[in-house]
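With one protein chain held back, the other chains of the complex are shown just where they sit.
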Amino acid sequence: MMKTFKQLALASTMLAVAGTAAFAAEIKVGSVAGVTGPIAELVVPIVAGRQLAADQINAAGGLLNGDTLTMVLADSQCDPKAGVDAGTKVVNVEQVVAIVGASCSGATNGMVQSVTIPAGVVAISDSATAPSITDLDDNDLVFRVAASDAYQGSALAQLAWNNGYRTLAMTYANDDYNAGLAGVFEVSFKALGGTITANQMHEPNKASYRSELSTLSGNGAEGLAIFAYYGGSGIAIMRNSLEAGLFEKFLAADGMFDQSVIDQIGADVLRENIMITQAASDYDDPSYLAFANAFEATGHSPQAPYAAHGYDATFLIALAIEKAGSTDRAAISAALREVANPPGVVIRPGEWAKAKAALAAGQDVNYEGAVGQNDFDDNGDVTGLFSVNVVGTDGKWTGDLIR
Amino acid sequence: MDQLYGYFLYGLSLLTFGGIYAMLTLGLNIQLGFTGLFNAGIAGFFVVGAYVSAILSTAESERHLGGFDWPIPASLVAAMLVSAVIGWAVARISIRLRADYLAIATLGIAEILRLTFKNETDLTNGARGVSYIPKPYENMPEPWNQILMAAVVLAIVAVLYFLLERARKSPWGRVMSAIRENEGSARAAGKDVDRLRVQAFVVGAAMMGLGGGMMAHYLKFIDPNAADPTTATFLVFVMLIVGGSGNNKGAILGAILMWTIWSATEIFTSMLPGDLAIRSAYVRVFLIGLMLQIMLQKFPDGLLPEKRLQSSDSR
Partner (left out) sequence: MIDFINFYLIPGIVLGSIYALGAIGITLTFGILRFANFAHGEMMTLGAYLTLTMMWLTGWHPLVLLPVAMVLLALVAVGVDQVFYRPFRNSPAVVVVIASFGLMLMIRSVTQFSWGAQLQAFVPGIQRPTIFFDVLRLQPKHIIIITSAIVLMGIVHYLLTHTRIGKAMRAMSDSPELARLTGIDTELVIKATWILGAATAAAAGVFLAFDSHVSTMMGFQILLPTFAAAIVGGIGRPYGAMAGGLLIGITEELSSYPWIGDVPLLSPGYKAGVSFAIMVAVLIWRPSGLFRGRVF
C-alpha cells in the first residue's frame, strides 16, 4: 500500500512540475478562523489583518522565487468539530505549508491536537489565549502571538489596583476565553490585597442581565470587571448596569475592545469611567505605526482586537518560509523561532523587501511586529504587551502602553 | 507534499466524520425511522457520551474530574451505558408525548444537559474543555494512524448496521413499525406500546452516546461548543431525512454524503478573494439550506426510501 502512495506521489509531483514550470508557483498558508459562529463579528478584521500581510508581501516581490503567498480561508466556527475539519482541509486538500489560526481556544485545541501536530504542520494562533495551549505537547509546532490569559489577567488586576480600586465585583461570560481570563484576574487581584465582593458567571447572548447585575451590586463595589465579548454580552451588561444605575465604573479586557462599545453606549458616559486592557502594541512604536497606517487604508480599524496579531502571525510565517528557503513543513517550523527572536536585522511590518534582501545575503532577521517583540519562549508563547485604553475627547479609544 | 495523497487523507477524514455521524443517524433511525419517536435531543446524548468517554480515558488531570486512564473501548462502553441510563430516564418521563411535543421536550432536555456540562466547572473544566483525549492508533505512522482510525469507525458502523438489520426483521422490529403505522391496533393486539417505545429510545440514546464518545476521541478535545444543536442535532436530522428515514443503509449514506457536502463546499468558497471569502461562508450555509429544501421537495422519502417489510422477509 505504501508503495502505491509513493508511486502516486511521484506521478502527481511530475504532473505538478510539468504544470507549473512556466509560472511562479503559489504557496498556500491556511487561514483558519471562526467566520461563522459566536465571534463572527470579531473575526472579520482579524482575517483582514492576515490578508494585508499577504498582499504586502506579494506586492514586494513575493516569497522565494517570486512565488505568490495565498491565504486559504477555512471556517472553524468556534467549534472543535469544525476546527478539526477545517484543519484537515487546509492541510490535506489545500496542501498548506503552515497555518494561521484557529480563532477560539477550543477550536484551536481540537485542530492542533488532532490534525496539525500529527501532520507536522506549524500553526501560529493569533487569538487563542487559553493557558491550556501553553503546555501542549506539540513538538514545537504550536506557536501564538497572542499572549496567554495568564499575562493579561494579572496586568488588568495590577492596573485596577494602581488606579485605586480596592473592592470590585466581577462577571464573566461562560466561554473558553473569558472564563480563563477571569480566573487569573480574580487570583491576581486578591493577591494584591483587593477584595472581590461578588463573582458571577453569566451565559452569553441573553437579552437581559439586569438580575445578575442586581445580585452583583448587592455588596457594594467600586466598579465592575467585565470579561465578555462585546457582542455576546459585554455591551448588554454595560447598558443594563448604566441604565439601572447599578455600576458606573468598568474594567474590561480585550474581548470588549471595540469602537462599537463607545458608539452604542456613548462617549460622554464612558469617559473617565472605563479602562480596557488590550493585547496591543506601543502606539508610538514605528512597527505599530507601519501596520496601523497600512491597515487603516484598507478600511479597518488598526485597534480591532487581534487584527495586528493576525498580521504578525502571517508575516512571521512568510519570513520563516523565506528563511527556510523551501516550502518544507519541517523546515518552516524550525525557522520560525529564528526569524522571530533576536539576534538579527530588525524587520518591521511592511518591510518585506528589506527582509528578503537580508535573508538572501545570509543575514539573520528579527521581526519586531505590530504587537511587540514577538519573541517566542520555549512553549511557543510570547509575553505580549498590553495597553490601557480610555475614551478620548474625540470619542475614540486612546491607549497607553502599560510599562 | 503531494496532492493526491492529501485527497486520500481528506477522504479518510470525511469517512471518519461521516462514520461517527452515521452512529448518530443510525441511533436516530431506531427512534424516528422505526418507531416514530421524534427525538430532537441528539446533542444531549452526544455530549453525555463525549464527556463520559473523555473523562474516563484521559490521564489524571487537575482541570477536571479524573481522568481515570481507562482503555478506549472500556470508556466507550461506559459512554453508551450512561447515555442509555439517561435516555431511559428521559424516555420514562416523556415517551407518552406525541411527535412535535416529544421533539421540543427532548430539545429542552438536551440544552439542560449541555448547560450542566458547561456550568459544572469542577467536573468538566466547563467552557474550557477537556484536552489530551487519547485517539485510537494515534502513535502509528501516517497514513496508518488515519486509515486505522477510519477503519475502527467504519467497523463499528458496520456492526451497528448488522445488528439493526437483524432487529428490524425480528418480531421486535415488526412490532415497532406496527406501532409507528397504527398505534391503536398495536395496543389492541395487546402490545405494551410504551414499554417498546422506551426500549427503542434507550437503544438509540446508547448509540448516540457512542457517537459522542467516538467524536471526543477523534477530536482529542471536547468542549460544550461541540454539542451545539445546529451541528449535533439538526445536521443529524438532515442527514437521516436526506438518506432515507427508516432505512439503515440510507442513514449511513445520508451521514457520509451530507458531511461531505457540509465540509467540502468550503473548499470552493474559500477560493474567492478576501472579503468575498468571508461573505461566501454565509452563502455556503444558504446553499446547504436550499439544497435541503430541494431534497425534501423532490425526494421526500430520501435517497434510499424505506423498504416496507414483506412477510417473506421474516425468515
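To keep things simple, chains are lettered A and B as they appear, and every chain counts its residues starting from 1.
Keep in mind that, in the parts below, a contact is a pair of C-beta atoms (placed from the backbone, for glycine too) under 8 Å apart; a residue touches a chain by one contact, two chains touch by 3 or more.
No experiment lies behind these values; they were computed from the predicted model shown.
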{"item": "Which displayed chains the unshown chain touches", "value": "A, B"}
{"item": "Residue in contact with the excluded chain [from A:S260, A:N293 or A:Q363]", "value": "A:S260"}
{"item": "Residue among A:V269, A:L289, A:A330 or A:L401 that touches the chain left out of view", "value": "A:V269"}
{"item": "Absent-chain contact - pick from A:A236, A:I276 or A:I321", "value": "A:A236"}
{"item": "Contacting the left-out chain in the complete assembly, out of B:L26, B:A43, B:L107 or B:L253", "value": "B:L107"}
{"item": "Hidden partner chain, residues of chain B it touches", "value": "32, 38, 93-94, 97-101, 103-105, 107-109, 111-112, 115-116, 118-119, 234, 237-238, 241, 245, 279, 282-286, 288-290, 292-293, 296-297, 300"}
{"item": "Residues from chain A at the interface with the omitted partner, ascending", "value": "36, 38, 40-41, 43-44, 174, 200-203, 205-208, 210-215, 218-219, 230-231, 235-236, 239, 242-246, 260, 263-266, 269"}
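In this section, only the chains that are shown with their structure count from here on.
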{"item": "Rounded Å distance, chain A centre to chain B centre (Cα mean)", "value": "33"}
{"item": "Residues of chain A defined as touching chain B within the complex", "value": "5, 8-9, 11-13, 16, 35-36, 38, 43-44, 47-48, 51, 72-75, 77-82, 84-86, 88-89, 91-95, 104-107, 109-110, 113-114, 118-119, 130, 132, 136, 174-176, 179-180, 201, 203, 329"}
{"item": "Residue numbers on chain B that touch chain A, as the complex places them", "value": "1-10, 13, 17, 63, 115, 118-119, 121, 126-129, 131-132, 135, 138, 142-143, 145, 215, 218-223, 225-226, 228, 231, 263, 266-267, 270, 274-275, 277-278, 281-282, 285"}
